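Following this message is one structure expressed as structure tokens.
Heads up, one of the protein chains got dropped from this complex, but the rest are sitting where they should.
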Amino acid sequence: MIYREAGQFKTSYLGDTQIFPIKQDRYTMLALFAVAFIAVPLFVESQYVLSGILIPFLIFALAALGLNILTGYAGQLSLGTAAFMAVGAFASYNFMLRVPHMPLLLALALGGVMAALVGILFGLPSLRIRGFYLAASTLATQFFVIWCLTKVSWFTNNSSSGVITAQNMEILGFQFNTPVRKYLLVLSIVTALALAAKNMVRGSVGRSWMAVRDMDVAAEVIGFRLMRTKLTAFAVSSFYCGVAGALFAYAYLGTVEPEAYNLDLSFRILFMIIIGGVGSILGSFLGAAFIVLMPIFLNIMAHKFGLPTSVASNLELMVFGGLIVFFLIVEPHGLARLWQIAKEKLRLWPFPH
Amino acid sequence: MSIFFEVLIGGLLTGVMYALIALGFVMIYKASGVFNFAQGAMVFFAALTCVGLKDDLKLPLWLAILITMVVMVILSLLIERIVLRPLVNQHEISLFMATIGLSFFIEGVAQLMWGSTGRKLELGIEDVPIQALMDKWSISISQFDVFAALVCAILVGALALLFNKTKVGRALRAVADDHQASMAVGIPLHRIWVIVWSIAGFIALVAGLLWGSRNGVQFALTFVALKALPVLILGGFTSVPGAIVGGLIIGAGEKLAEFYIGPMVGGGIEGWFPYVLALLFLLVRPEGLFGEKIIRRI
Partner (left out) sequence: MSSARKIGDVILKLDNISLRFGGVKALTDISFDVREHEIRAIIGPNGAGKSSMLNVINGVYTPQEGTISFNGKVRKDMNTHDAAEHGIARTFQNIALFTGMSVLDNIMTGRNLKMKANFIEQAFRLRRAQREEVENRKKVEEIIDFLQLQSVRKTPVSRLPYGIKKRVELARALAAEPSMLLLDEPMAGMNVEEKQDMCRFILDTNDQFGTTIVLIEHDMGVVMDISDRVVVLDYGKKIGDGVPDQVRNDPEVIKAYLGAH
């Protein structure tokens, strides 16, 4: 009844290429933005919800977006996501440290650019290697980059403990030192980048990625340059992961340390896109929400039944692992596809077909 | 000079242990085309179960091993039924990611059952240098490492016998070659997969026992299994001799690199050296030393 497309005609190709062509979708998104940008800062008072749930959700969603571009859209399986995040974090840190009057946003962007460069470098093997050989070689990236950042003391500003405190975030004198302000900053950055990602994915660069993913031999035959396409995917993906990594350090952890960007984090982000939906922008957000909320939920459950927290963390492993297998069997396109199916059912409601 | 030999042989013996883990991968990949990321978790699970049975339930070692073996077979049955069968026609990357999920699941179960603290596993063979070698050439080589190498050699021999001289082995080779054809001649594919995963489970148990008694049975064991990946890249995913040779190269390479290059750059090279080595190797030979060349037709 409510969710009908009837009467919504597009009169131009430009109109047909909107992100949310259906009016109801557009209104829903606008409402969502209103809630996110206005209602949450006004009404959510719990520091925990802001700092412990919403901010990490947004940051992980951004990293998941990055990985989704590389693995979901371009088909290059990567287990080195956390390494690129680390590069972004350390690069931003060093830019802020060593360049006087470095604006925050520029530092974050440059962190992303450095991550992109590292991404291109470590993406070069993808021109020769495919499938899980490539995944195995991304492990080289993960381990080597983290080792570098740990050992080469210039990166950590010769800190003896290896743990550096992130600088304060400020733009033109405005300090982002409360959870609400940090939340709004992260929200703005993530929204802007998500929009950019959506645009890229719908455009010819997105099509080039998907072509290379689906059938790279045929893609080459119709004129796509494999090297350019793959390296662009690595660059853009690493940029997103780099910015996410920098935000992870500045807006969440408060410290810049290599150990936070370990293999476990790479796996987590991979799980986000598998559960949320590979090859889907929405899926990155859904997957991130799931991975952030599930451990909290399990902890609450464990508390309720009086089980020790170690049980909760083991359950977490089992639930994640089990869900990965479940989604791969039942709905390989993850929560995003389930959402799509739900919307399609809603279009027909209350009729059965 | 003798230091060099010491490090080299130590590395080779470590490599033998890596090869053991890689063997499990090769078994499964050969027979079902699945890259079983969960092999490491299986090693951890097998070792932990065995130690748990021995220490917590106070069973004698041989009984613990036997029961663990049975458990591994049951695990294989479950995996084949619940994970493999539904995904039979999917892209191999999907199967790979499913095994990633499986590995997390198995790790969770293992720790849920036996607790998360690290454990010591006593096999009765001490990690001390062999006196004879020590006296004659002043080389320090652990007798445990030699024992592990022997075990590995016996295992490889047994596997070779299995593959080449038994009916089951013939069926395994047929399945590895062509699923459809082997089904056409009446080979029960699903049963073969259970057998293969059980053998891999047995290999995992052996590897788990050896690694566990050397380094202790703890969660980090699963990351040792990751080291098997460079081994497989070098040796090819479908070759038993390749796994051995790959293991030896990686083991020796990582120890030598750590010893000679390590001090120059602050140490810790072992963590990434095998992977970078494998990566460089892949650039030259994307199919590994013994692997099969992949030809793609359009």
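Residue numbering begins at 1 within each chain, and the chains themselves are lettered A and B in the order written.
Here is the rule we go by: a contact is a pair of C-beta atoms (placed from the backbone, for glycine too) under 8 Å apart; a residue touches a chain by one contact, two chains touch by 3 or more.
The structure presented is a predicted model; accordingly, all values stated were derived computationally and were not measured.
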{"item": "Omitted-chain contact residue, chosen from A:170, A:214, A:264 or A:344", "value": "A:214"}
{"item": "Residues of subunit A in contact with the chain not shown", "value": "12-14, 16-17, 196-197, 199-200, 203-208, 210-211, 213-215, 217-225, 232, 236, 279"}
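The rule we apply is simple: only the chains that are shown with their structure count from here on.
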{"item": "Residues of subunit A touching subunit B in the complex", "value": "77, 125, 128-133, 135-137, 139-140, 143-144, 147, 150-151, 217-218, 221, 263, 267, 270-271, 274, 310-311, 314-325, 328-329, 332"}
{"item": "Subunit A-touching residues of subunit B, taken from the complex the two chains share", "value": "35, 82-83, 86-87, 90, 92-94, 96-98, 100-109, 111-112, 115-116, 223, 226, 229-230, 232-233, 265-269, 271-272, 275-276, 278-279, 282-283, 286, 296, 298"}
